[in-house]
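Notes to accompany the following structure.
Here the complex is missing a single protein chain, while all its other protein chains stay put.
Here is chain A:
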Amino acid sequence: MLESLIQGILLGGYYAVLAAGLSLMFGVVRFINLAHGDMAVLGAMGALWLVQTMGFGVPAAIALTLPAMAALGWLMQRLIFERALAGGFLIPILTTIGLAAALQNGMFAVFGSDTKSLGAHIGALSWSSWQLPGNIFIGKLPVYMFVTAIVVLGVLHLLLTRTPFGRAVRATSTDAEAAALCGVDARRVHRWAAAIAVALAGLAGIFLALRAQVTPFSGPMMLIFAFEAVVIGGIGSLRGTLIGGIALGVAQTFGGMISPQFSILAGHCLFLGVLAFRLMRVAANDRGGWRSAIVAVFLHRDRLRRKA
């Protein structure tokens, strides 16, 4: 039980990094990037290409892939997303659906459909573990990934809360017009936010390739996990994203204890439960709070009984 809990928490680090990019794009650019999962896979494929074809070590491949992904995010915002956003609500969604399809098929054409993993290139790290008291084994790779996730999200949190760039990002996400009156170029902020978001997606993709296997078509499932972590943790808060990622990871790990098939489903159930609770809370607030809402439901029930 304790081992599963720890494994779930460690898995949450990966989900948090995956979700942080999606949350940042939506929070700042007001843009739901449905190609986020496919960009994560592109990051993984890029790192795999550097390692397997170009002969780079995994750390060097990560160091090269992340800036390349950031540059890609900046360019996509500049060349595609900005124009799509000018087209109203539907165009950005259709654009990212098209982008997702293009990325999947492009990666299929270039890298083939075989499953791929970076696990074979990190030696003993992929299976070695620490033994804790109580015969609990904790994998070293998940711990390193979780620590990396905490550091990355921590640095991002400091960037957003303590720097002029972070203030500009937060101001733009609150009110882009008022931010412009304060001298903030919203388009520039959006480009950098997209760069960070796509770099985070790339890092999450590399995490996945390190701990499991990827195919060109792994993106949609990654997108669903990212959405679930964002919804569970709440949009617009990195701490919430981390908590959402951990909750999703723990739910999947505990679900896997019941049955291997129930692992993913447990995460979906938690997501739906949290979503239902949030919707009920909104409805309750509209009726003057939980107590008033419950009283109203009971009154209504009595009225129905009387009518019957």
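Please note the rule applied: a residue touches a chain if its C-beta (ideal position, glycine included) is under 8 Å from a C-beta of that chain, and two chains touch if they have at least 3 such contacts; residues count from 1.
Methods note: contacts and distances are computed from a predicted model.
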Options "Acyl-CoA dehydrogenase", "Heme chaperone HemW", "cellulase" or "ATP-binding cassette domain-containing protein": UniProt name of the undisplayed chain: "ATP-binding cassette domain-containing protein"
Per the touch definition above, residue among A:Arg30, A:Lys140, A:His157 or A:Arg170 touching the missing chain: A:Arg170
Among A:Ala63, A:Leu94, A:Ala178 or A:Ile258, residue touching the chain not depicted: A:Ala178
Absent chain, residues of chain A that touch it: 164, 167-168, 170-171, 174-175, 177-186
